[in-house]
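All protein chains but one are shown in place.
Labels for the chains are A and B, by order of writing; each one numbers its residues from 1.
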Amino acid sequence: MKNSTFALAALLTIFVVGCGNSSSSEDTPGGKAGIKTPPGGSAKKTYVVGVSQCNLGEPYRAQMNKDLEDAAKDHPELKLVFKDAQNDSLKQRSQVEEFVQDKVDFLIISPKEAQPLTEPVAKAFDAGIPVVVLDRALMGDKFTMFIGADNKEIGKAAGKWLVKKLNGTGNIVELKGLMTSTPAQDRHNGFREGIAGAKFNIVFESEMKWLEPEARKEMDSALARAPKIDAVYAHNDPGAHGAYLAAKAASRDKGVIFIGIDSLPQEGQGYVKQGILAASFQYPTGGKEGIQAVLDLIAGKKTEKTMVLKSRVFTPENVDKGGDPLE
Amino acid sequence: MTAPLVELTEIHKSFGANPVLKGVNLELQSGEVHALAGGNGAGKSTLINILGGNITDYTGTIRIDGESKKYAAAADAIRGGIVVIHQELSLIPTLSVVENLFLGDPLTKRGLIDRKAMEAEAARILKRFEIDVDLRAPVQELPLSTRQLVEIAKGLRHKARVVVMDEPTSALNEIETQRLFGIIAELQRQGSGVLYISHRMEEIAQIATRVSVLRDGQIVATGTPRELTPDVIAAHMVGKPLEEVKLQVQADANMVGEVLLNAEEINFSRAGQTVVDHISIQVRAGEVVGLAGLEGAGASEVLWTLFGAHQKGGSCKMTLKGNPVDCASPKKSKTAGLALVTNDRKTTGLVLCASIEENAALPSHAKYARFGWLNTKAMLRAMDILCRSFAVKSANFSEAVSSLSGGNQQKVVLAKWHHTNPDVILLDEPTRGIDVHAKVQIYEQILKWKREGKGLLLISSDIHELILLSDRIEVMKQGKVVRQFSREDATAESVMRATISA
Partner (left out) sequence: MSALAKLRPTLKTAEFRAIMAFAIVLGLGFIFSGDGSFFRLGTHRDALRQVSVYGILACGMSVVVISGGIDLAVGSILALVAVALSKLVIHLHFSPLLGVLIAIAIGGIAGLLSGTLVAFGKLQAFIATLAVMVFSRGIAKFVSGGQKVATNITAPDGTSTFVEVPGLFRAIDNKILGDNVSVVTIIFVVCFLITWLLLSRTKWGREVYAIGGNEEAARLSGIAVKRSKLLAYVLSGMFAAVAGICQAAQEQQGDPEAGMGYELTAIAMVVMGGTSLLGGRGSVGLTMIGILTIGYLEKILSINAVPESGRLVITGAIIVIAVFAQNRR
């Protein structure tokens, strides 16, 4: 009995630890295609693009993969091979190394964090694989192109939008992401810049850790402490939605403006359409632009080293026509 | 005259408001075996723990070689040459014999564990004690008696001037006991003093040079074994001589009725090794059948097989009052009218952390349940009456059963099975490690069951007890019944010889 227990523990460990690697190669039979293509040939018919995603558990990153896929649909010469690092830097590192081993033609990576991944990506770059980095930047310059949005700018835009909407006065609640993460810090600092000069009272601010149930709890506390709330700014759309549910449960949702960030079609844009959020500010995935960069590189066009994505704002008025670009 | 090896004067110790030792005076000379007798709760364990450095907040003085000593911890006492061999096994079940022997102070070479040296040393120690055992086997795989011998060997590995032994033979058979006595004699010759605690009067008579009786925290009698005969000691301990039980047994001797239990083809094998080999057993109403045998002869396994308690490897064809019984699980056997009192109340008999009443009610929940719903009031009332009738000594039956002394715990075990109203009761060492007073009560209970027409199957390593209670004795060896004795021709010597003869 003891032996079987041990065996199962070992099996489980393999399952839990190893499923990221094994599933990716099963998912995509095209993974081996890169080896088949003649080496160094300039007249290739297909190009293998390795995509290393840091965590598919987040809807935002699932959307990024979907955007990549959609953008590549019209280009049969591109074969995308996806790998999910399950929020583990070391796993992502070994995935990058696998792509180098498989001699992929391009590497698109959305890194979990800079420090542990800069070097492996640099090695891939040195091995002659063009690298497009999405969303989070790496250190140094050993990559082909970085495509990302500016959280601080988006936060600032949200602040300015709110100032305009409330004519510069009101009681504000800010529900923050994990403040140990850069996006939360940027979205916070940008927002504060955006509202600078307005007569806003921040009546309550706390961390909801990007999680909707937590946002609802924190909003309960905000409602308990602040008799009057005019607007809630949450660092992501689920957070804004959680805040809305709390206010609604307390029958205090009328006259309160809820705004959030990310604007994923399933989440933020949906909430705007339902009239729950007054605005959602897009944090673009860069999926489309990433594929375009690859196509440009194939065509031999010159690409920028850094590309800052333009964000859009979605409001009930413009959501059906796809939102408006932020100025 | 030289100072005694150990001299305790006016030792007092209380737990809370409850005084346990009330001025104990005791001395131990070099080369002496001083036996200490006393009922459970008399204060023996406390006294040992004070001597061994486990309890430090006492009053009174301890002199070693005339010098006043106060040990701060058990390790201190060991360094001072005092070794206590506890009744509760302190071995770690999952570690090997070697690892246990050197637990706490392994032999090292350049800072690393020196496995080879330890194994050689262990082999030497075990040879001295004539313990035949695989050094690398985890202790949990050894029979209880072997474990106890390893425990003793572990204690005596250190050079000891004072050796305290608490019930060292409770799990040993006759041969192993004699071997231990040989070791004690050797210690005597070396000039060590042995403080020997036992419930077994014949042992005291055999090896002690002096006997003291502890009752209620005081020494009530000290003398030579010749002065303090077993009956005198027992009288000092409880004031109730065993003679009464003997008279009762004789009066009840021939009340045997029709066959209750008829079991044939009892087989049990463990890991492919036959332990019980095609034996048959009959028990009649009002009959006590004794099963004698050394450790490993398969007697306990017979009881477990009959009760369906072995998870696998056991089988038998059995009828109870003429009805076939499937010995597949304890639940089925219980329903059919069997009960099993196991030989280790702490690991298999009781749920130690549960209350007295919970333990007593454990096999009988169904009696008080309708559609799974318990009538707790009725149940607790019945348990109160039950525990009182079994003379379980506790102010409050909702206290944890672990708060009871060994004898009272054993009474709870008997009570819980009594309440299932069994026809046949299987008793495995029902008096192991309990004092004379509780023993007498358990004997009386066995006789009561007998009078009620129940059948009893009894195992006891105390051969005198077995002979006293059994109407018939079956001697087992290597899984087979090798001889049978009737009450008339069973003597301690003849039964013992049968258990060890080829």
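We adopt the following convention: a contact is a pair of C-beta atoms (placed from the backbone, for glycine too) under 8 Å apart; a residue touches a chain by one contact, two chains touch by 3 or more.
Model, not experiment: these values are computed from the prediction.
Taking every chain of the complex into account, the omitted one touches A, B.
Contact with the omitted chain, checked across A:178, A:198, A:295 or A:326, is made by A:178.
Only one of B:374, B:391 or B:496 touches the chain withheld from this view, namely B:374.
For the options B:3, B:354 or B:391, the residue in contact with the chain missing from this view is B:354. Contact with the chain that does not appear here is found for just one residue of A:98, A:135, A:212 or A:289, A:212.
Although one chain is not drawn, the whole complex shows that of B:95, B:135, B:362 or B:391 it is B:362 that touches it. Touching residues on subunit A toward the chain that is not drawn are 1, 4-5, 8-9, 12, 15-16, 56-57, 59, 62, 178-180, 204-207, 209, 212-213, 216-218, 220-221, 223-225, 242, 245, 249-250, 265-267, 269-271, 273-274.
Residues 307, 309, 329-331, 333-335, 340, 342, 347-354, 358, 361-363, 365-366, 368-369, 372-374, 376, 416, 420 are the ones on subunit B that touch the missing chain.
Note that in this section only the chains that are shown with their structure count from here on.
Rounded to a whole number, the gap between the C-alpha centres of subunit A and subunit B is 69 angstrom.
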